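The other protein chains are all here in position, but one chain of the complex has been omitted.
The block that comes next holds chain A.
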Amino acid sequence: MTTAAPLTTTPVSKTEGKKLSAAATAKKKLTSPWASLAAVVIAVLWTIPTFGLLISSFRPEDAIKRTGWWTFFTNPLVTFQNYEAVLDPNEAGANLPASFLNSLVMTIPSVLIPLCLASLAAYAFAWMNFPGKNVLFIAIFALQIVPLQVTLLPLLQLFVSWDIDGTFWTVWLSHSTFALPLAIYLLHNFIKEVPSSLIEAARIDGAGHVSIFFRVLLPLLTPALAAFGIFQFLWVWNDLLVSLTFAGSPAISPLTVQLSNLSGTRGTAWYLLSAGAFISILVPVTVFLLLQRYFVRGLLAGSVKG
């Protein structure tokens, strides 16, 4: 809803022209050394918090408690015990290996289900004629603005009455539902850009809606599906609110819930919190580093969700 046709534009521009942009000119005259200094200061400010905790996660428990992480550079002590401790359910009181699995089990269907359903719906909106099409499309579009909070309690009551509370189904169903309006909107924007001559040609060849969808559209849709898929993956992986509401019990709770609990119950056990935090960000940061281009697109596209 925010950026216009976000999936078709490439936010990270590859065109590095020789000419200076307006901003670059402005920067030039801000006298380069100062501009560089300012950039470095911001970059350092933005990196130090993560860096400090990362260093700490490899320092012995005692050292973390007694001295600041910056003393590491004068007195480097390295250990992997914090990671061992946080992965040991008896010690940490938080079963991180199990919750890592829970995060994964929650996330995969919560990405696949809305992607498939939204592709079908977006195709219907883009290439079919039926009464009430525009009204329905606008209605779905408008549902994007509903904050999750508004739905949580009635949904929980529904899940209890269906007797699926405390199972992964609650998370799969709710995340899939919440994802649909945005996914449909984005994929529709993308699908309707496909030249109609392509669709018409396939139709003349006798292809029905099913084979047009699979043979013509799906290959073209891959970048959009990847962008939304990655966005949704990180959204679900990083979510706390939905998981806390539906999957708060230790048996199925994901990393975010466990880490948040750890921060509440053992808020000063930094040897556990530091290692736990880095285990939880391992997956999103890997996704970010490997798939940065798609990731940025998806994030720009989906930034108002929830």
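Quick note on the criterion: a contact is a pair of C-beta atoms (placed from the backbone, for glycine too) under 8 Å apart; a residue touches a chain by one contact, two chains touch by 3 or more; residues count from 1.
In the analysis below, contacts and distances are computed from a predicted model.
Peer 1: Given the options "Beta-ketoacyl-[acyl-carrier-protein] synthase family protein", "Putative exporter of the RND superfamily", "Thioredoxin family protein" or "Carbohydrate ABC transporter membrane protein 1 (CUT1 family)", which would UniProt use as the protein name of the unshown chain?
Peer 2: Options "Beta-ketoacyl-[acyl-carrier-protein] synthase family protein", "Putative exporter of the RND superfamily", "Thioredoxin family protein" or "Carbohydrate ABC transporter membrane protein 1 (CUT1 family)" considered; the missing chain's recorded name is "Carbohydrate ABC transporter membrane protein 1 (CUT1 family)".
Peer 1: Touch as defined at the start, partner being the missing chain; which of A:V78, A:V135 or A:V210 qualifies?
Peer 2: Hidden-chain contact among the options goes to A:V210.
Peer 1: Which one, A:F58, A:F178 or A:F228, makes contact with the chain that was left out?
Peer 2: A:F178
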